[in-house]
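One protein chain omitted, others in place.
Chain nomenclature is as follows: A and B, assigned in order of appearance, with residue numbering initiated at 1 for each chain independently.
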Amino acid sequence: MGYAPGMPRSDIEIDLRLEEMHVLDENGDVDEDLDPGLDRDELIEMARVMLLARRFDERRLKLQQQGRIGTFAPVIGQEASQVGTVSALADSDWVVPSYRESAVALWRGTSMTDLLLYDAGFNEGAQVEPESRDLPIAIPVGTQLPHAAGIGYVIAMRHAANGNGDENGNGDGSDVVMTFFGDGATSEGDVHEALNLAALRSLPVVFVCQNNQWAISTPVAGQTASATLAQKAVAYGMPGLRVDGNDILATRVAAAEAVARARAGDGPTFVECVTYRMAVHTTADDPSVYRDEDEVEQWKRRDPIDRLRTYMSNRDLAGDDDFEQIESSVSEQVANAVEQAEARFEELGDPAGMFDHVWAEPPPYVEAQRREVERRG
Amino acid sequence: MSRTFSLQDPGEGIHEAEVAEVLVAEGDSVEEDDSVMVVTTDKADSELPSPFAGTVETVHVSVGDIVEVGDPLVTFDGDEDGEEPAERDEEDEGESDEGEEDQETDGEEEEDPEDEADRRSTSGEPSAAPVPASPSTRRLARELDIDISAVDGSGPGGRVLADDVRKAAEGGRPDAEGAEKKDEKRKKKKEKKEKKEKRAKEAEEPEEEQPQEQPTEPRRREEPGGAQPLRGWRRATARRVAESWQTIPHVTHMDRADITGLETFRAERAPDLTMTAFVVKAAIGALSEHPRFNATFRDDELEVRPDCHVGVAVDTERGLVVPVLADADRRSLREIGDELEQLGERARSGSLERDDVSGGTFTVTNVGPLGGTAFTPIIVPPQVAILGLARAAPTPVVTDDGEIVVRTMLPICLAFDHRINDGADAARFVSTIVALLEDPDELLMRS
Partner (left out) sequence: MAERTMIEAIRLALHEAMTEDDSVVVLGEDVGVDGGVFRATEGLHEEFGPWRVFDSPLAEAVIVGASVGMAIAGARPVCELQFSGFSYLGFHQLEEHAARMRWRSRGRFSVPMVVRMPYGAGVRALEHHSESKEVIFAHVPGLTTVIPSGPRSARALLAAAIRSPDPVVFLEPKSIYRSFREEVPDEPEVGDLRSARRVREGDDITLVAWGAMVRRTQEAADELADDGIECDVIDLRTVSPLDESSIVESAQRTGRVAIVHEAHRSFGPAGEIIARLVEQAFWQLEAPIARVTGYDVHVPYFAREQAYLPDGDRIAEAIRATVEEPS
């Protein structure tokens, strides 16, 4: 950034890297140049996980209404935003979610049983597998972005110290951090500070903003005067890429590009996925109070899963039978998960469990409190 | 087998809902997850999917009903295929954590509050407010098996100090009279406090914010090496004496007795007896003629005592002690003398017991050996008079003939409670004492 006086008044030249991208449209038509050419297996897997996420959330909504689990944030409608982007990551990359990334979690191998345990109020549900690099759900909006920046910082620091290759000795690139947040989060201070830091130090972070149009009852237009969210990236000096969030190929392409940039040490990217929150914010919410059902109908026509289905059908990659098969296997998986979870509900719940993992080494008086709870049974 | 679908807790602080639509009727066949009704809460309209499959046996609600969490909605009769809803255990929510003291970390025995109450009621009175005493003093009292509420507190505000407890333990159990005395004192203090408060209110002075027990900042500022607070014995005496002086309107009637003859008598016949013994004898004799000076006065009640117990002040290292000669009127002069000697020894060696120093009806205090021409002694409540003796000395005296002769004169100072006796009474009483002292024969005859 420099300052060159001389002209009385002129436009300022800035590093403006701001683009919008569409690959697969509502009708199933593809831009051949941008088409990433994913193979059938990968596409089937994407379709499977998207359907799994959707059917799982549809089931969860019922379970919540029946009082079998507590509240949660359904992903319905945003499956492509999540699966497309996260699918660009390697296993050793990091994921820093907010609280609506169930499709991301399912892609990364988190079990539905664990998610249900969490929803039913058991701390055990938030457990993270030993080798996992997926952070747990973050509820205070936007506060997870600084964590992503911090992880990115350590990756970059080690990369700088080691010269080349990631700390696992893989190839030339470093690991990458992908973090998810919503349109509402972009108003939070932590988000601003994290974007600023990531760009300043060229950290390997992919910021995936899921613009699902609503922060509970606040539409994006009530969140910011900026025409797009991606353009905010420009202020920090990082590229902004806006994609149709329901276009799984676009989200994948955008993420892959951002990931590659980060891995090469060229810094962060802001990827805005324009999508729609088809269901409620959480189960205590009644969208009909603040939004028009017509809008929801419009977005139904842009359904990401239908779109992928159309694409695969057009390419003869998968037909109705395949999808029926996926549906029935998904249905079975969901049912199993519910059954397993409810069995676990019975086993868990020992009150003394509240003391687990708060301290590496609990102070003696906390141990005494634990014993007190145990005594009370 | 019937199963009932009740309104489940939807969370987010919602307790009730209004039935907006009932979608099933009795006899309908329902699959799991079929919507059976729509309810409205202040957050949302919700369709309720059935957790069971089965036939509707009873619909418990109608449109417009307000249902609370847990109320039955629809009862189905048996199809084994449906899943049971996991019952939300709501009992846990109401229980508050008492935060019981952890027994293991402190290792202290926690006192059963019953014990404390039991001990307090030994005096027969229903347990009043806790006696002010520090925790360590209370523990001491427990350990020494002393009823702390019956211990006279010599600390500020009547606080019972560890020394008070130890003293009570040394003096044996507080007897009924002792306990009574404590109660009196406490009552008096309470009255005084109430009077003070009443006065304060009447004067409409804003009552000064007295910090409870201990202020967070100290009240006093100490000079280096300067004031020292009173402790133990001294403090106890200070309290008693101050209270007596403040409560009793003292008048001291002073006279002199010519004991020249008595001295000669004593030297010849009873050199081992102290002058004090003779004075005690004379006092007893006078008391029998002026019984209103051998009385106890408490709670506005005067008891002129038929029995006579004379306290005699003894100066010890610790301070003034007043052992009591019990039933002094039944003793001979010699007995009185011997007893006085014994009591004096025990007083100085600190081996007096509680019974030794209580129950007096009259007191004699002789400061004469140390000097002085007169003084105004302080009455020992609940007594109504005290006889003080100053130094007997050769004194020029004017006889009836107008001659000046040298006689051994003993100054006599009778302090009396003016509520009970008047100056005239006192004068007559003292005159009798003087007469007895001036005529040894009379002394022996009339006492």
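To be clear about the criterion, contacts are C-beta pairs under 8 Å (C-beta built on N, C-alpha and C of every residue); 3 or more make two chains touch, one makes a residue touch a chain.
Here the structure is a predicted model, which means the values were calculated and not measured.
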### Query
Wait, the hidden chain, what does it touch out of the ones we have here?
A, B
#### Entry: Touch with the omitted chain, as defined above, among A:Trp94, A:Trp107 or A:Trp214
A:Trp94
### Message
One chain isn't shown here. Among B:Gly27, B:Gly64, B:Pro135 or B:Pro306, which residue touches it?
### Response
B:Pro135
### Message
Going by the contact rule already stated, which one of B:Val36, B:Leu73, B:Ile146 or B:Leu161 would touch the omitted chain in the full complex?
### Response
B:Leu161
## Note on the structure
Touching the unshown chain, chain A contributes residues 94, 96, 123-124, 126-130, 132, 135-136, 138-140, 143, 145-157, 160-161, 189-190, 193-194, 196-197, 200-201, 356-361, 363-366
### Query
Which parts of chain B are in contact with the chain that was left out?
101-102, 105-106, 108, 133-139, 155-156, 159, 161-162, 213-214, 216-222, 224-225, 229, 231, 235
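The rule we apply is simple: only the chains that are shown with their structure count from here on.
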### chain B-facing residues of chain A, complex
62, 64-68, 70-71, 120, 280, 283-286, 288, 342, 345-346, 349, 351, 364-365, 368-369, 371-372
### Message
If we count contacts the way the header does, which residues on chain B are in touch with chain A in the complex?
### Response
8-12, 14, 33, 43-49, 51, 83, 85-86, 88-89, 92, 100, 102, 104-105
